[in-house]
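Excluded from the complex is one protein chain; the other protein chains are retained at their positions.
Read from first to last, the chains carry the letters A, B and C; within each, the first residue is number 1.
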Amino acid sequence: MIAPTNEAFRQEVREFMRSNLPDDIRAKVAEERMDLPKEDQRRWHRILDKQGWAVPSWPKELGGSGWTDEQFYIFERELSLADAPRNTVYGVGMLAPTIIEYGTDQQKAEILPRIKNADDFWCQGFSEPGAGSDLAALKCKAENKGDHYLINGSKMWTSEAHIADRMFGLFRTDSLGKKQHGITFILVDMNAPGVEVSPIKTFDGGGTEINQVFFTDVKVPIENRVGEEHQGWGLAKYLLSLERFGTAEVSRSMRTLQRLKAFASNQTRGNLRLIDDPDFKQRLTRAELTLRAVELTEYRLLFGGEPAGAEASLLKLKGTEVQNDILELLHDAVGVHALIDMGDPEEAGELPAGPEEAGYAARAHFNFRKTMIYAGSNEIQKTIMAKAVLGL
Amino acid sequence: MIAPTNEAFRQEVREFMRSNLPDDIRAKVAEERMDLPKEDQRRWHRILDKQGWAVPSWPKELGGSGWTDEQFYIFERELSLADAPRNTVYGVGMLAPTIIEYGTDQQKAEILPRIKNADDFWCQGFSEPGAGSDLAALKCKAENKGDHYLINGSKMWTSEAHIADRMFGLFRTDSLGKKQHGITFILVDMNAPGVEVSPIKTFDGGGTEINQVFFTDVKVPIENRVGEEHQGWGLAKYLLSLERFGTAEVSRSMRTLQRLKAFASNQTRGNLRLIDDPDFKQRLTRAELTLRAVELTEYRLLFGGEPAGAEASLLKLKGTEVQNDILELLHDAVGVHALIDMGDPEEAGELPAGPEEAGYAARAHFNFRKTMIYAGSNEIQKTIMAKAVLGL
Amino acid sequence: MTRPAPLYTEEQQIIADSVQRFLQENYSFDQRQKAITSERGFSQEHWQNFAELGWLGLPFSEEQGGFGGSLKDAAIITGLLGEYLAMTPYLTAVISAGQVLANFAPGNVCELVEGSKIVSCPHFDFENSELTVSKQGGAFTLSGDIPFLPYAESASSLVLHAEMDGDWATFLIPTDSSGLNLKSYKTYDGGRASDAELQSVPAQLLSAHAKPALEASNLATMALLCAEASSILWALEEQTLAYLQTREQFGQKLSSFQVLQHRLVDVYVNCQLAQSMADDAVEAVSNWASDAPQRVSAAKAYIGDLGRKIGQDCVQLHGGIGMTNDLPIGHYLKRLTAIDRLYGDAAWHRNQFAMFAETK
Partner (left out) sequence: MTRPAPLYTEEQQIIADSVQRFLQENYSFDQRQKAITSERGFSQEHWQNFAELGWLGLPFSEEQGGFGGSLKDAAIITGLLGEYLAMTPYLTAVISAGQVLANFAPGNVCELVEGSKIVSCPHFDFENSELTVSKQGGAFTLSGDIPFLPYAESASSLVLHAEMDGDWATFLIPTDSSGLNLKSYKTYDGGRASDAELQSVPAQLLSAHAKPALEASNLATMALLCAEASSILWALEEQTLAYLQTREQFGQKLSSFQVLQHRLVDVYVNCQLAQSMADDAVEAVSNWASDAPQRVSAAKAYIGDLGRKIGQDCVQLHGGIGMTNDLPIGHYLKRLTAIDRLYGDAAWHRNQFAMFAETK
């Protein structure tokens, strides 16, 4: 499907990964980890930055790569196939374009270079205990005190808050009128007095990824607001529309599937290779076919003419479903040793028994259930499509 | 599970079927037909009647059998396993108990013996073009003209109307107030002037089963009303509650499964028996397991203590699902010859090619999709359970 | 319109418009229902129209009397024929038999393109050869049984294959040959087919080394069946959506029930996925890509399962009315079910795909 001229680009990226991706980082990604320590992320970001690939989506004058859509597509695929971490998402992928679109010159000058250099890690303070799928119901309050906002309340499910230096968030500055009104987009220093981060452990037992963040009389300079007061909803919508395709997780799933097939070819069940066990084979093939259908659909929607209106929803729905099918298969392939609980991988010791996949298959299987819940649960995605596509 | 004392009863029923079920009728039932001609139904009914088994559920003094619940359960199972037609449902199973509960002495004397002797075949006039799942929305009008009702309108999806002598139906006698009010239960002679039956062909291409019935100024004597005027909804609810379990179709599915397994054991696919083909085997086994779960659940709910509140819904939902899975497998087992279209089985000639199952597998597969739609679609059953069981 | 606008070239748009126009006029559902009960199961007059409109010649080269179109162009036709449930010998004659004749008997293509002769051709099942060849001098005779020859009753000749000298050979036999017995029947999708018994039927050898061409013909037919299924799925999606927006129950439009909305979304999403697979299969056979067998098996397996499931869901979403013979819904389900039966079902193609995927 890829234009031949881009095959050279693919080779270039592939070669770069082979030569520059540190083994220890690769090994962590290969264990399906989403909880990479900050120092690993920073190290990889700076390796990419040297190559000019750390902030590829930015305008060229700010350090962007100027790639075509197809090149972005290839780059993302090759990252995954090499077990490389993705480019950091909150700073590079979300906040930066929002600042570029809505920020003041001062904000741009202050914020963007520190993202590009991995000096600041950002987290996204959108969801709240009572406002997940129904984001506009958020309540965390920022009172305008003239030269500063006074923030009280809490944010929930905040990915990477425990390693973030700063947060961009949505705060309630007015509670009259429509609930989408009165929301303001504000940048908060995570080290400010009154900010407290409380990690939320997930039942898979792995490392920390998400947190609840509590704000008690946190003072934020008024110039940390992005865009107009009360008008943050528009910025949020812009920001959330940036990731139209990544949530399909196709590239990551392709890599997981490769791992699964390699593993299943080397295992035996009864007197068959696991990959030839009829039951396993059928499940594997079905998952592979579905992933192929999602891959082809992603490509078609990306490059094939008019937008369908809810590409992201469609791809997120089916992509995360098949991703979970593949990870469930990996868990099942490991057999009884899948039951070994290794706990937080950063603190885990040696695997006591079983194949190396036993060290992460179950964690990944359980942990990735979240992909069907976060960023708008798959039920919400269907409701979005019913409205946006079917007009219901 | 069956008490040993009832094993003798089972043998008795089984022996009776073996000796008394006419071959030609058995052959039709064995082809999964639901469109048995009237004369076949009558013949079989009278054979059962001689044995005292034609109206087993009636009070003993009216010809009932006085069986225990378990004996009814066994009888129904053995009928199906022998490929015998069921007892006629509309007259024997639905109208008769309603008349016994709500009818006048004259109605009882006039109606019941003619049902028992298979002189009259009945059909049920409930659903209408705009009132299927939402039965209380029915509009077919019966005006009280003193000594008669004048009926105008139409009934839809009326099973066996094309062979019925009489109809029991719900008609709108008042359209003020709650929609459940103003419905009257009336008995209509299908030969009365102004009654017109228009068969509805189903896409499976088999024989006629359902009809639309049109009423144009049909006069019905006032004494053909059962119960009070406007109060027919209560009678309908009583009548519909009579069939709590049959709709699970467990017995019929067990017989179909036997047929399927016998067939698949004698077919080859590649160099395997079809029943050993991994893909087929897995589907077959899953269906068999599900049927077993439904069978055990039916038995437990029938005989195991307090009612759950929506047994019929649960069993109908899962029972018809697995029934359709089994029939789909039979279609698939036949291979390419399943595509042969034999049309209405009463008019069909010789099967041009393929195994005898090719003569009916596709028809049955397509035809039985209706079981998930009629008598309250499976979506309606879920809504019923959400309310009745989950209290939502 | 929820269906994505197809990415047609200008020429393809012209073909699509013309086919659409013809079918709208001549294949309303009522007209279709009449056509399938006619003596041969399709209208000879329409077949002539197909010829005049250039449909029959589309995928043949100009030297052969065709119009030099691609299988992609032909997929536009089979897709629309599917949507209108127009049952004709198009696939068997123009694609299955046609692609073989174009290779080995280009002189015979002309009659096909003109519509004067119809040729029927079975699914080439390389694992189960049903025919045996006898050679006497330079003359060949065929014996054995072949099931399911589409529209063989209407065909003037059959393209058949058999193992010969350790290779695969393909033959042409006239349908009026002595020793050939056809048992013909209607099929539930509204089509016609015959099982053939051959007892020493004289046959014209087209090629003694036909395997690649037979495989290509097989793959082309499978890919076009996928394209047909994909179009049918979109038609089902549109008609089911429209029905639920019209029909009321419990005082509300059916389309206002969340459960039904989400089920329709499932249908829509699956239509998108199925289309991607079908497009890819057609793309693969149009360019004779080296991985065409895998891509076609992927599509046929995926659409075989999914097509039936969507068809069944759309009947269910319609409720009682979906069971009736007078609505296309059930007929779409039957056609989708037939498509899965033909040229290897989902389970078979899943195994093929797995085999290719592993050796890759």
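The definition used in the following text is that contacts are C-beta pairs under 8 Å (C-beta built on N, C-alpha and C of every residue); 3 or more make two chains touch, one makes a residue touch a chain.
Model, not experiment: these values are computed from the prediction.
Note that of B:4, B:305 or B:349, the residue touching the chain absent from this view is B:305.
Of the options A:134, A:217 or A:356, the residue whose C-beta touches the omitted chain is A:134.
Only one residue from B:45, B:318 or B:331 touches the chain missing from this view: B:318.
Although one chain is hidden here, its contacts on chain A can still be listed: residues 127, 130, 132-134, 137, 156-157, 200-205, 270, 277, 279-280, 331-332, 335-341, 343, 352-354, 362-363, 365-366, 369-370, 372-374, 377-379, 382.
By the touch rule set out above, chain C reaches the unshown chain at residues 257-259, 262.
Summarising the interface, chain B meets the missing chain with residues 261, 265, 275, 281-282, 284-286, 288-290, 292-294, 296-297, 299-301, 304-306, 308, 314, 317-318, 379, 382-383, 385-386, 389-390, 392.
Heads up, the rule we're going with is that only the chains that are shown with their structure count from here on.
Every chain gets a centre from its CA atoms, and the centre nearest the mean of all protein CA atoms is that of C. Farthest chain from chain B (centres taken as the mean of C-alpha atoms): A. If each chain is reduced to the centroid of its CA atoms, chain B and chain C end up 38 Å from each other. Mean C-alpha positions place chain A and chain C at a centre distance of 43 Å.
Put simply, the C-alpha centre of chain A and that of chain B have 54 angstrom between them. Within chain A, contacts with two or more other chains are made by residues 281-282.
In chain C, the residues that reach two or more other chains under the touch definition are 350-351.
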